[in-house]
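Every protein chain of the complex appears in place save one, which is left out.
Here is chain A:
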Amino acid sequence: MLSRVGRIGLKSHAAIGNVSLAPLVRHYSTAERDAFRVREFSEKYLRHRKAQFTEKMTLVDPLHAPTIPIYRVTDSAGKFVDSSQDPNFDKEFAIDVYRKMSVLEQMDKILYDAQRQGRISFYMTNFGEEASHMGSAAALQDDDLIYAQYREAGVLLWRGFSIHDFINQCYGNARDIGKGKQMPVHYGSLEHHFVTISSPLGTQISQAVGSAYAFKRARNGRIVVVYFGEGAASEGDAHAAFNFASTLRCPVIFFCRNNGYAISTSTSDQYGGDGIAGRGPGYGVKSIRVDGNDFFAVYNATKLAREVALQEEPVLIEAMTYRLGHHSTSDDSTAYRSADEVKTWNKKEHPIARFRTYLIDKGWWKESEEAEWQKNMRKEVLTAFSEAEKVQMLAPREMFEDVYKTRPPNLIEQQKQLDDHLQHYAEHYPLERFGMTHQKD
């Protein structure tokens, strides 16, 4: 800066000695002399966002900046607050939404218990987040590509992935379309445009941006939606994804499920800013915060976001919700939060109950139907469950498939080694569960 001062005809730094810089700076920042730099900074550095100089030294204080409001359509009792926001569903659609949310809840209850009984190795429930899954999925085109974290089974259910498919995956049996290779709840379906889930958090966020870029180039009218929790949003991949989507103008919706906890870590230990939605504008990404327990709010926001995304602008949706269940079957959440807190959310803010009120108000559902519906649904899930339990696993040689498109020589050799070993030590392995019998040469 001082050399520039020299260039514009003022005394050099050496010549002015220890004279205060203040008068110089003031002289330098006249509007006329600033014009070039302000224009350059605005146009080149800030994407035409108008910046100005200020002589007032002020730190931007996030605690005194306005927070992003939570968009809602219905209140906690399921009543419309502003009727202009009612998307006016027909009866059939609304009942379908309700049924799918409750099937998800029922499936969660049964599979959670199954894990407790040791019948499947692991499970993660979706309790309390059903409306955010269904509300967003319903607002999308069915061939929009989904990247999920792991607590979005409702999106897949909405698209018609069957109860059998879910349970077969959890068992890893021969009917699992993932061929038994991943832990339970790591679903995927090409047919339903739902990219197979993986455990490493946040990795899918930047991948979704790449797929969205491919869709933009293909001009196929599809967008990509990527789900993640508020904890995963702390990963470096989230930063990469928001930034890439913004600079490369990708048709992608970032859907953050902010449920208050990442396992035991509460949001106060997760971030210091205005949640996740508060980060969007910093990346130049249009953002909205919604009541994640309000099906209508999630639906409306996702519908709007989809239109914006199609204009090659990414959108960030932060759905505020609450994780009613434990993090997973390996977690006891009472170790870090009170049972009362959970009870209160369960009672006062349950997304399914809230939607049921709406149906009852419309006269489309009766309290008396509920018990019968619950009973039938439970039976259906249990039937699928007992069927899946009887299906064997694929033969162990499947383990060597799909590492590469074709098996390289080392894998062919290793598979032979395993076959040979099993010929001689079969009795020490659970072959009967893998469609093989114990036989010795």
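In the analysis below, contacts are C-beta pairs under 8 Å (C-beta built on N, C-alpha and C of every residue); 3 or more make two chains touch, one makes a residue touch a chain; residues count from 1.
As a convention for this text, contacts and distances are computed from a predicted model.
Student: What does the UniProt entry say the missing chain is called, choosing from "2-oxoisovalerate dehydrogenase subunit beta, mitochondrial", "Transmembrane protein 216", "FI07225p" or "tRNA methyltransferase 10 homolog C"?
Tutor: Answer from the UniProt record of the missing subunit chain: "2-oxoisovalerate dehydrogenase subunit beta, mitochondrial".
Student: With the full complex in mind, choose from A:145, A:359 or A:422 the residue touching the hidden chain.
Tutor: A:145
Student: Return the single residue from A:76, A:243, A:346 or A:392 that touches the missing chain.
Tutor: The missing chain is touched by A:243.
Student: Provide the residue numbers of chain A that touch the chain removed from this figure.
Tutor: Spelled out for chain A, the touching residues are 44, 145, 176-182, 186, 188-190, 195-196, 198, 200, 203, 205-215, 217-218, 224, 236-237, 239-241, 243-244, 247-248, 401-405, 408-410.
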